[in-house]
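Shown here: the complex without one of its protein chains, the others still in place.
A, B and C label the chains in the order they appear, each numbered from 1.
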Amino acid sequence: MNAFAIAFVEFVVRLAGWLVLAPLLPGIINKVKAWVGGRRGPPVLQLYYDLARLWQKGVVLSTLVSPGFVAGPAVAWVAVLGAALLLPLGPIGASLSFHGDVLLLIYLLALARFCMAWAAMETGSAFEGMGAAREVSYAVLAEAALITAVLALSVHSGSVTLVTMLTPAAGAGAVLLAAGLFTVLLAENCRVPFDDPSTHLELTMIHEVMILDHSGPPLAAILHGASMKLLLFAVLLVEAVLPLGGLSRLAAAGALAAGVLVVTVGVGLVESLMARLAFRRVPLLLTTAFLLCLFALLVAWKGGDA
Amino acid sequence: MKSLLLIILPLVGAALAALWRSDRTRPWWLPAIGLVHVVLSFWLFLVPPVVAPDAWLGFDPLARAVLPAVSLLFLVCAAYAVPYLQMHAERSNRVFVAALLAMLGLLSAGHQARHLSLLWIATEGLTLAAVPLLHFNATPRALEATWKYLLVGGTGIALSLLGSFFLGYASLHGGGGGDLTFVALASQGAALSRPWVLAAWVLLLVGYGTKMGLAPMHTWKPDAYGEASGIVGALLAGGVTTVAFTAVLRVRMVVAAAGAGAVADRTLLVIGLFSMLVAALFLLGTRDFKRMLAYSSVEHMGILAVGAALGAAGAWAALFHVWSNSLTKGALFLSAGNIRRAAGGRTMDEVRGMATITPHSAAIFVAGMFAVTALPPFGPFFSELGIVRAAFSAGRPGSAAMFLGCLLFVFFGLTRLVFAIVDGRPRAAARVSGRLFPETLSVILPPLVLMGFSLWLGLATPDVLREAWAGAVAQLYPAR
Amino acid sequence: MNSNVNLLVGLAIGLNLLALGSSRLPSVIGAVAVQGMAIGLMPLLLESDFNWIVALVAVGTMAVKGFVIPVLLRRAMRTANIEREVDPSIGFVPSLLLGAGGTIAAVALARALPLLPEHAGSLLVPGSFASVLTGFVLLIGRSKAIAQVCGYLILENGIYLFGLLLIRTTPLLVEAGILLDLTVGVFVIGIIVDRIQRAFDSLDTSKLTVLRE
Partner (left out) sequence: MTPGPLLLGAAAGLAAGVVAGRWNARVWLALTLVSTAAALGAAGSLLLGGAIWEFVSTFPIAGQPLHLRLDAVSALFLALVAIVGGAGSVYAHEYWSNQDYPQSAPRGRMWWSALLLSMGGVLLSWNGLHFLIAWELFTVAAFFLITLERQRRDVRAAGWLYLSASHLGTMCLFAFFAALAARTGSWELGPMRERTELAPLFWLALVGFGLKAGMFPLHIWLPSAHANAPSHVSAIMSGVTIKLGIYGLLRTTGWLPLPVAAPWILIGLGAITALFGIAFAFAQSDLKRLLAYCSVENIGIILIGLGGALLAVADGHAVWGRLLLAGALFHVWNHGLFKSLLFFGAGSVLHATGTREMSRLGGLWRAMPWTAALFALGAAAISGLPPLNGFISEWLVYLGLFDAVTGRSPAAWAAMPAAIILGITGALALATFVKAGAMIFLGAPRTAAARHAHECGPWMRGPMLVLAILCVAIALAPVVFWPLVARASGAWQPMWTEMPVPASLFTLGSLQIALAGLALAAGLTLWWRARGAGAPRHLTWDCAYAAPSARMQYSSGSFAGIAGGWFAWLLQPQRQLRRPRGLFPAIATRVERVPETVLELIFTPVATVILQVSTAVRRLQHGRLQYYIAYVVVALAGLGSIVVLGGRS
């Protein structure tokens, strides 16, 4: 009973953590961009305001859409949240961990993608169709890279369970893996150089253009889900690279937080220093990410042999 | 005695039918004689007589293993001939009926001949008896077909006569007393002079192969089958060819006894596979569905030759195939005849959508096509599978592969042509001619019965039949 | 006596060459007729003691091969009013060369095959092979039905020549063969040639190519 209570409390805390902290990251990124651009920029908590406002707002639906238009974002949000809960947080471990959970994580993200694309197609808008097409297409390469990265981790740690996979550092291949995963992070979260969340030229967008028709609470769900996804990837990246398993609880938590911060700032810097790629070049970059992960995998394999 | 009756009865019947006055009732001679013949032959089949080793004629195991099938086929064709001849009442059927009956007698003779020259005489007689049947329609096309049949066939006959002379000389050279029964020849064994035996084998294989229709001596076949009526085609493909095949088997036995069995088998295998290949290539392109049947028959002769080349097991399967092929092919010829009459055309360019005009014949035609391309549970499937198995047991996987490859291409060719004829929208002209020749029960039943036999052969091959084939194999492939 | 036979065989071979060489159908028919009579004579020469059956066969052969068939052929020729083989698929000179080469080859072949001592000296075997070859050359090389029929007859004469080797030991085979050959001959010529003449109003078999793929 007691243990259960503790476990329950821990679960609630973890849940709250994910839900509450996630929207922080876009804020930080924007701050960094503003800082680099020498502007004051929006407050770090901007997204929280937006979410609150959106949740209050009403909804306008296209005449064409089916209930799936609203259900899609909801399911996607659930999927991302579930994926996040599978992710262990350093020494605290995951709320739920089992042999092969990493595959569930990957496919939960896929589920989210499916729902978003479906919802986008609901409107029958050419722009949103374009966005959905880009999303699902680029995801093919991103998925390959992600699977390869996960393979590298499990080869290195000899396990298919996230907790044990992420305790040690990725070893010799860490740098390669970090680079690869970072690229995937940018792609999956539609950041520059793959996509530019701050532009409003529809033709150049992936994620933004998929949600043109969303409004009110559904849009809130989408935005919050996106931020959680970003946090998720950041955590995954950090844990893949840093050997948090070795550290004490406190140090680990600190390292994790610091790492996530670094990643976020990195994203901000990339966004402010780089321009968006031409769409022709996107596959090239993603393939590079895939190759990086592949090399990481090979390194991990050799490392195991030695 | 009964075995002699098998020969004499039809010949006498032929004479009487020739003298018979009424054109309308004469055709009934055919089923009548055929029925008696079937009864006799199956009686002999079930109660095989003892044949004196030196007998020139006799219902020996080989005859027992083959003749009943031919007799059965003849009876069904005879039943079909009655309505057929009534449809062609404008021509006198005197010669036709007589020739058919004479053919039956000579078939029985050929299958029972245990003597080199008797065998040759029977074959020659068959060649001649077929001539009036072939140009019964008396069209220029029929005449051309007959001319080619006669000259190519005549050449074959001449060659087999020379071959028989050679074999006789081989025995003479080996100190034989001039007894040309196969038993006596085989008993001379190695004493037979090898060069003469080999030369004789080549001549006889080519000669009787011409009658069988093995490539490249098959050239008369498409013309003859294409022009002849379904009955004649069925009897040529299912009866005359089997006589030639049994002749090859008997000669092979002598050659093997002389110690040249391996060479003989090699030649058989080569010419058999070659025939299958040629047939397959022709079938891929031909557009005439009666010539198609001829090429299919060439293919099946090739199958028989291959089977005979593969030792006892193969020969057993080949004898099985004689039965299944004769009966199934008969069904194809008869249903093709129905379709041909109703469609008023013979090529896939003229004939379409027969499934709507002659539904039953078309259905039988399709079923028969599947049957001859070795679709279970019809007879040919089992016999051909047996041959493939024999090829593997004989350690000839290459031959088996080529065999199956040919079967594949044959299947492509047949299905292509048959479905082109059966499916689609029929031509207006065909609708008219289809009304002229309606599908009466009397023309549907015979092919249906034959398909039934084919099915029965496959699903429930009677043990007595298997045992009969085994007996023939024991006679032809004595285990050393 | 063997020498007489060889003489006749030599004559037959000569006639082969004549049949091959001449373009005029009458002379080809003549050659066939003479050859038929020549080989018809042989059994009588071979048989030392007189034998009814053999005599009968001999006479029948001479009658049919020497008279009946040639007459029928001539009649068919007249009705179709064709005198000569115009466009042979194998020219006359090549045919002649083939025939000559064939004859030599036949002699060689006969040497290669083991013969009984009593046949060693006789020309029967080479003669028969040569005639068979000649027959094939005519069958393949001529386009007029009549010429082909002659070729067929020469082919059969050749086979008959070989049969003479066996006539003493296995008369039935030989005689049956001969008789049936004659029937075929008559059949072919009497009926079919005649019908072809009526149906196509010509005896040029190169016209008979309707049935083809």
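Here, a contact is a pair of C-beta atoms (placed from the backbone, for glycine too) under 8 Å apart; a residue touches a chain by one contact, two chains touch by 3 or more.
All values reported here derive from a predicted model rather than from experimental measurement.
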- prompt: Quick one: which shown chains sit in contact with the chain that's not drawn?
  reply: A, B, C
Message: For a quick check of understanding: of C:126, C:141 or C:158, which residue touches the chain that isn't displayed?
response: C:141
Field: Option touching the unshown chain, where B:108, B:188 or B:267 are the choices
entry: B:267
Message: Tell me which of A:155, A:187 or A:292 is the one touching the absent chain.
response: A:155
Residue of C:16, C:61, C:128 or C:205 touching the missing chain in the full complex: C:205
Task: For the chain that got dropped from the picture, name the residues of chain A it touches.
output: 57-64, 66-68, 70-71, 73-75, 77-79, 82, 96, 98-101, 103-104, 106-108, 110-111, 113-114, 117-118, 121-130, 132-134, 136-140, 142-144, 146-148, 151, 154-155, 158-160, 202, 212-213, 216-218, 221, 283, 297, 301, 304
- prompt: If the missing chain were put back, which residues of chain C would it touch?
  reply: 89, 136, 139-143, 148, 205-206, 208-213
Contact footprint on chain B, counting only the chain that is left out: 147-148, 151-152, 155-156, 159, 194, 198-199, 201-203, 205-206, 209-210, 216-217, 219-220, 222-223, 260, 262-263, 266-267, 270-271, 278, 281-282, 284-286, 370, 373-377, 381-382, 385, 388-393, 397, 400-401, 404-405, 407-409, 411-412, 415-416, 419, 423-425, 458-461, 466
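Note that in this section only the chains that are shown with their structure count from here on.
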Message: I need the common contact partners of chain A and chain C, sorted by label.
response: none
Task: Please list the single chain whose C-alpha centre lies closest to the global protein C-alpha centre.
output: B
Task: Starting from the Cα centroid of chain C, hunt down the chain whose centroid lies farthest away.
output: A
- request: Determine the centre-to-centre distance between chain A and chain C, using the mean Cα coordinates as centres, and give it in whole Å.
  value: 100
Query: Can you give the whole-Å distance between the Cα centres of chain B and chain C?
result: 31
Task: Take the average of all CA coordinates in chain A, do the same for chain B, and state the distance between these two points in whole angstrom.
output: 78
- request: Indicate the residues of chain A shared as contacts by at least two other chains.
  value: none
- line: Given the complex, residues on chain B that touch chain C span 116-117, 120-121, 124-125, 127-128, 131, 135, 140-141, 143-148, 150-151, 154-155, 157-158, 161-162, 164-166, 168-169, 172-173, 176-178, 180, 193, 195-196, 199, 222-223, 226-227, 282, 285-286, 291
Message: Touching residues of chain C toward chain B in the complex: what are they?
response: 112-116, 132, 139, 145, 148, 152, 155-156, 159, 162-163, 165-166, 169-170, 172-174, 176-177, 180-181, 183-184, 187-188, 191-192, 195-196, 199-200, 205, 208, 210-211, 213
